[in-house]
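And now, chain A:
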Amino acid sequence: MTDVLFPILSRERPEAEGVVATWFVTDGQVVTAGQLLAEIQVDKASQEVPAPVDGVVHILAREGEVVPQGSAIARIG
Partner candidate 1 sequence: MTITEVRSERLTTSRAMVQAIDLAMERDERVIYLGEDVGMYGGIFSSTTGLLDKYGPSRVLDTPISESAFIGLAIGAATEGMRPIAELMFSDFMGVCLDQIYNHMAKIGFESGGNVKVPMVLTMAVGGGYSDGAQHSQCLWGTFAHLPGMKVVVPSNPYDAKGLMTAAIRDDNPVVYMFHKGVMGLPWMAKNPRSVADVPAEAYEVPIGKANLAREGTDVTVVTISLSVHHCLDVAEALAPQGISVEVIDLRSLVPLDRHAILQSVAKTRRLVVVDEDYQSFGMSGEVAATITDADPSLLTAPVVRVGNPDVPVPYAHALEYAILPRPDRIEAAIRMVVGA
Partner candidate 2 sequence: MSTTTSPPVASTSTLPAELRVSLYETMVLSRTFEEAILREYHADKGPGFDIGKGLIPGEMHLSAGQEPVAAGVCAHLTTADAVTATHRPHHFAIAHGVDLRRMTAEIFGRVDGLGKGRGGHMHLFDPDTHFSCSGIIAEGYPPALGMAFAFQRQGSNSIAVAVTGEGAANQGAFHESLNLAALWKLPVVFVVEDNDWGISVPRRASTSVGNNADRAVANGMPGVRVEDNDVEAVWEAARTAVQRARAGEGPSLIEVHTLRMWGHFEGDAQGYRPELAEVAAHDPIPAYASKLIAAGNLDAAAVERIRASASERVEDAVAFAKASPVPDPATAHDYVFNERSTR
């Protein structure tokens, strides 16, 4: 199993939290490495999250749920 981590967007505030703004895949979907999984947002910055590996994605964080930077938002196995 490989963790998909919420990117660190704010280095000045490592404790900053953000949200998964949009999931582009659904729980249980087969994904390929590099495929766009989600778009996340911290303060005014947003970033794309690509799949690090091939596999089946298991979603951990819901859209709009507040999560700390660096936490696992999904797993691929």
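Quick note on the criterion: a contact is a pair of C-beta atoms (placed from the backbone, for glycine too) under 8 Å apart; a residue touches a chain by one contact, two chains touch by 3 or more; residues count from 1.
On the choice of candidates, all candidates are chains of the complex that A comes from, given by their letters.
Please read these numbers as outputs of a predicted model, since none were measured by experiment.
**Student:** Which numbered candidate touches chain A here in the complex: 1 or 2?
**Tutor:** 1
**Student:** Would you tell me which residues of chain A are touching candidate 1 in their complex?
**Tutor:** Per the stated touch rule, the residues are 19, 21-22, 24-25, 36, 39-41, 44, 46.
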